[in-house]
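The other protein chains are all here in position, but one chain of the complex has been omitted.
And now, chain A:
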């Protein structure tokens, strides 16, 4: 029992994920895939009084339960642990219609890995992408009121050492893609005609599918933007060098100095473009990738609802068959078999009622989840785009300073 917190007190918690350099494990021969699963991350949790965390802190989440023993602590997790958590949560909550946020996978959906620039900058990029994606993943989980209650989540956040997750090979790269695709294939293959009360679902599913299409397209475009931005950065650097050479060859002193200054301005531009590429990646491309993954989970929840419906329908069909058998047996006068069938009918009637209730429950959950998802999406997407655009604009402001510094040099040429 926790004496630190009062019973009805709402706690505010912040959570952040840091990347640790890969630690050497006992295994000597690790395949690249396994090595990757061993990437380690520190999750820092800090619990504060609700007043201390402003309402603007989107990273803070609230819990009414006295679930944390300490005020500030850190746990260390492997990449495979995150995948393992997802597997557990989707197994438990997926079939009930919950939208379980997915973690980043090994080869990020739809991304063409273009290595422009030095080797280390590309891998540093990848590491940061992963860290940020994992952080967002956890944030989504802890912001979900139902998932936060799950003991697996609490164990993940609190326990000193987690047993190594098994069977997460299924969640790497191809396995993960297969899982996502399975959900979507199932939905599209079903030519189930549902009744009118599901018009809302019909419309929503269509929205989700079209959003998925557009987001995938957008992702490709933004990745192309990143590539072009990196090319611009390289070309600017190379132009800067060339201009410096030209400046040193120039025999007019003032022009020579102006050309050297121009080379310096272009050098600074290169850095600006490089920073922009980072902005493009982390504040735009990565977020689009997140949405694509989430939309996959949303479609998954629709699929689970369909499955629940199908199960109910199948039970009804089975019941009907049993009743027909009963009718036949009444005529045939076989009292033993008749008794058996009557028992089976009773069983199926129970099942039909159960499955109908299940379907209604899952329907209600999916509906609630989708509404929640839409609200969050609407709020976040706008904020994220504005954030991205503000970075771009800051870049422009910096540009002004550089050119304004250069202008007098150009005017000094005589």
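A few points about this structure:
Please note the rule applied: contacts are C-beta pairs under 8 Å (C-beta built on N, C-alpha and C of every residue); 3 or more make two chains touch, one makes a residue touch a chain; residues count from 1.
As a convention for this text, contacts and distances are computed from a predicted model.
This figure omits one chain of the complex; the name its UniProt record holds, of "TMM80 protein", "Acyl-coenzyme A oxidase", "IBH1-like N-terminal domain-containing protein" or "Sorting nexin", is "Sorting nexin". Touching the chain that is not shown, out of A:218, A:318 or A:338: A:218 (per the contact rule at the top).
Residue in contact with the omitted chain (choice from A:235, A:271 or A:353): A:235.
Considering A:124, A:364 or A:413, the position touching the chain not shown turns out to be A:413 (whole complex). Where chain A meets the missing chain, the touching residues are 207, 210-211, 214-215, 217-218, 221-222, 224-225, 228-229, 231-232, 235-236, 238-239, 242-243, 245-246, 249-252, 254-255, 258-259, 262, 374, 377-378, 381-382, 385-386, 389-390, 392-393, 396-397, 399-400, 403-404, 406-407, 410-411, 413-414.
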